[in-house]
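Excluded from the complex is one protein chain; the other protein chains are retained at their positions.
Which chain is which? They are A, B and C, in the order written, and residues in each are numbered from 1.
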């Protein structure tokens, strides 16, 4: 038997003298590496711990129990558990941009230099000013805020709410971008084993030996689960040794993947699972090129849920006092970490396994102050052992209250006769039975079922290939864990096509798991907490009952029970049991809480992975991108594309001057613009024309080979989907363009029509958007410019290649190209396409060829100005709400064919004469700047919704006109040309007179395109 | 007992012993003037306004589960009236006005918090669309401000202004928008309706709707037949299932929308903020949790849970907008079932069946509409004609083409 | 969610986009009525249970698929090529 290295008085404990390093560390034993001493700090005080410690075990080794303040009452809180269920010991880990609020000290691995701070306290943890809230606890009952803070109404935002918000919340998030990276991994397996305790290890061994692809996931940094925390034997080996041997064998199996430090947080449909691996959280900072965490997206044919169970606290007065712990946690700190959590430890138990604590404490050299068993009969040998160690043993008793402030000093015990006594102790271990971890199987909306034998919810019929084993299935003995894990895995492997083979399970010591839970102490002194973190007391459950919040969902929402960061892992059942008692129902009749993913909280960064900053979404570059960058283009995000917006030149004072120059140059000389972003679709096949006739709203039957035509597409509801051009390259060969924004949508729609609506058509459709670099070359000198790049055998004169002509040509001495004579700008214009690898070369060649003609590159801004000058509808007009008639193209629609959208476009609401219709607008005072989004109202109107007559959709400064112009939708617009109205734009403080005019501001006859 | 600071203080001294159930758990009677199917926010508000505005108190609200267990308790608590189309604007503004006086009206603190709703934009086109919307709001007398990048930076300095894939160019803010404690809305309306005599019947599932001569006469329920002169359906998420009981097909699909909450944090963000270049919106609850969401999962579902692809999409949006969130942890995510309508707008109307009324199709915008939906649905039921502010929400608008399609997505519910 | 594309095998639902009800049939041709078109475009059974629905494997083989799925549990009973289903439907019309 070992003894403690130091014996300390209570006064010493209260003083928390840091220089007495690791005073509570047992001399030997535990799984920490005592050769690796680590420095760390908590609230600015330095301590030492060992490799293999958690922050919690290291703090306990140093006698630190007080680690946090509660949410509402700011009560001092300590360390309840030794695992991820911890509600109390949550701290801010690290600092600066890496600060991690609400980190559970019980799972935070110790590393050299770890820095942690308590949270939700001011000015200090020991003296928290808001501790005064505890005094006001009689007022701050559940739901009190629904009943007050209502007068006067304006005070809520100004006074009450800011006050509440400052007081509420827990830790502080970092206030800088997260400097670390997050990785993502897709993994597939036959058998996923969740949990690396005895059941999980047994399962992984069985499935792995069968040859199945196995993934074993455990949230801990060490495999073994309860074997690490308990003194148990498997065959001739200590449990820990058996686990180590199992791990060795698993590592030797090539198809077994072991993921430690990995929490399986969510179960999704069809065998999809989410897990997060904390790759670098046990290090001061991630290594070079290493992520902080990695999201595992696992697809498994079968899963064995061996996640274990969570011990239940007792509900009695002051059960939240630092020093009050779960009994299993006390054993874990002793056996795994070599730490005695107290000098004089008392045990309150409703189960046989609580008595193990007595054995373990004594074995570690600790003192047992008392054992209170809430049951009538206790095995004699257990009682004798405790009494012979000097402990007071009370049966059929309970704990009513606790004493101490920042640390437990004594408990008030009531015996079976109802008489009370005070027993001094600095740690109380609670053993009230175990709840199987049913969280994961309830993620797919399965409700667990009540098992009266073990007084706990257990998984119901499991969803989609999952099966529970071991403690997670309510099979608590070590023998059952090993056996059920193996059986579940053997079945799973068999399902996946492997031989079902069970290996002999090694023997274990007999275990008694009998217990009769005490849901709450009959007499309670002080506040008895059900949900520690959210400060929900038994009295709050009573109040909820009184006010009619009796269903589990109401109870939870009214009291906030189970809604804290621990999701009520240690509290839900206690709340239900009290409500059951109050309503005279059985526990399952009150209801079950549906646990939501994630099992434990997951960093947002891990779920986002690579996709942040510039990598949030892909960036598509146009073929001329390199040239544009070299030449100082200003780029703009257009969907996923990055397009050159304009090309500033030295001496130009703002973007407008550059854009004006680009427009003027195009209109007077020549310009080149990268229009590769357009969708380009190749359509071939015997029925290509028949298909297009049904697909497009305007007729195409008469389009000859070598010609292009504007195309208008409707949705089936009669609204315009998109517009583009269709060129006929051959008898059964067309190429269509779609707008940049709608390219993917149009392609999907075409496939829908081909595959689903009209499968009988023999038509082949391929996207060629990426294959071709395509440039608009526009302006009076466009032909002269192109002449310099088009191979000489091709005649591109106006006669040979008139407006709307299209042809396959070659450039640069045999490079295949496509030439279309189409114009968005209203000028003599071409679009020329070459295979994208030659896009850069073509651009440079055109720039060179155009230099004598004064060519300018122009960007999306000038492109937009020129299309507005021509009154062409684009994205702001084809906005999903407008009909072809609305944008002035009603006359183009075919009369004699069936096509998508034909019937629905004629509904009365879409054909009303008052519908806002596309027209132009110009300011009466030509110096005024129009703004898109301004509404149109009559000159004498009082602004109101009823006065609204339309709005401006697109505006531009027109260098050709020398003033701002706009196009937009105005009720009966085309009939009101010349009328003056107001452009009403209060969000930008503008309201001035404008004139309704034709939407075509430049070359209304369209003669320039035809020269 | 009336709720006030004094009653709370008084009860603090008496150990909170005198509080009574906030509403009676009523046993259904055999006949009512009006039966409202659905004890969510809308159904309870409808019952309250039937009693308050129209003096109709012989009303039952039938809820298959417990009240407030549907979308009123599963949403992200946002209220706003920043719509752009004339069919929507007056309705949502009416709702906003009701929110502004709600707590005093029903004597229940639902924590209506007008902390502002900020919609970010990232392109000139988006700016113009928001300007159009803001101007429409201003025309209707609703507050709206267009902010430039620097003004946005002052409101939310922590978002990514330096390295963003889609740089923030500005925002549209409605300062009267904000959040409300969602559960309290259901409970508050329940308590206020109960006080006026409405029966709130829980655990009472409607299994059939009985008709005689083209008129409804009552409902079959798990607790027996209940006669009713008029029946209002207010069961967002399940509207099609109820409609199928009278052989109606609706322009609605049921879809799952996920919502998310982070661990509790000290105050970080003081408004509701929406990302304009991805699916992400966020606010912070009074308890400190960041409440956020994104796009619907996109497929028909009644399962109240979603899948990882959407979760990742939302988190990517969150990290892109607010890279300081990387180490903040997601605490919980869940799903609610939306009535996704064919134009993204709701229906408050009579049906072709006498005495049967429909309140449906709220997409993911139903919570903010709760007071006005109740108010207008009560009006429609009581007067047999639409209330002027909800007059556009007709069931036949899909046939007539009077669509209210704010997003311009057309007849595909999962795109709204 | 995982969808077993009949051409590509099982894939994550993120690769697919959803359109909706596959039981409604477009009233094709010049004789179609506006009323029938309205029903096709707007009205849905929206069942809680098995639902035949159209998905597009956009990030894979660009096939439209008819998926039979339970909307209460997301369980998928069948996935077929939409074109095959459509061709069978057309053949059925002719017969």
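FYI, contacts are C-beta pairs under 8 Å (C-beta built on N, C-alpha and C of every residue); 3 or more make two chains touch, one makes a residue touch a chain.
Basically, contacts and distances are computed from a predicted model.
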item: Omitted chain, identified by the protein name its UniProt record gives, among "Heterodisulfide reductase subunit B", "Sarcosine oxidase subunit gamma", "FAD/NAD(P)-binding protein" or "Monovalent cation/H(+) antiporter subunit G"; value: "Sarcosine oxidase subunit gamma"
item: Which displayed chains the hidden chain touches across the whole complex; value: A, C
item: Absent-chain contact - pick from A:405, A:525, A:610 or A:853; value: A:610
item: Residue in contact with the excluded chain [from A:620, A:897 or A:928]; value: A:620
item: Per the touch definition above, residue among A:37, A:502, A:586 or A:766 touching the missing chain; value: A:766
item: Residues of subunit C in contact with the chain not shown; value: 7-9, 11-12, 14-15, 59-63, 81, 83
item: Residues of subunit A (touch criterion as defined above) contacting the omitted chain; value: 181, 183-188, 213, 288-291, 297, 299, 610-611, 614-615, 617-623, 625-626, 641, 676, 682, 684-686, 762, 764-766, 768-773, 788-789, 791-792, 811-813, 815, 835-841, 844-845, 848-849
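In this section, only the chains that are shown with their structure count from here on.
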item: Length of the line joining the C-alpha centres of subunit B and subunit C, rounded to whole Å; value: 30
item: Whole-Å separation of chain centres (CA-atom averages), subunit A against subunit C; value: 29
item: Where subunit B touches two or more other chains, by residue; value: 303, 307-308, 312, 399, 411
item: Subunit C, residues touching no fewer than two other chains; value: 1, 12, 17, 19, 38, 41, 73-74
item: Residues of subunit A that touch subunit B when the two form their complex; value: 71, 97-102, 138-139, 141, 144-151, 153, 156-157, 161, 164-166, 168-178, 180, 182, 266, 268-269, 272, 274, 297, 443-445, 539, 543, 546-549, 551, 553-554, 557-558, 560, 564-565, 567, 596-598, 601-605, 607-609, 611-617, 619, 636-638, 715-719, 875-876, 879-881, 904, 907-911, 931-935, 937, 943-945, 947-948, 951, 953-954, 984-988
item: Subunit C-touching residues of subunit A, taken from the complex the two chains share; value: 268-272, 297, 299, 445, 716-717, 744, 748, 751-752, 754-760, 897-898, 903-904, 906-907
item: Residue ranges of subunit B in contact with subunit C within the complex; value: 238, 240-241, 244, 249-254, 298-303, 307-309, 312, 342, 398-399, 411-414
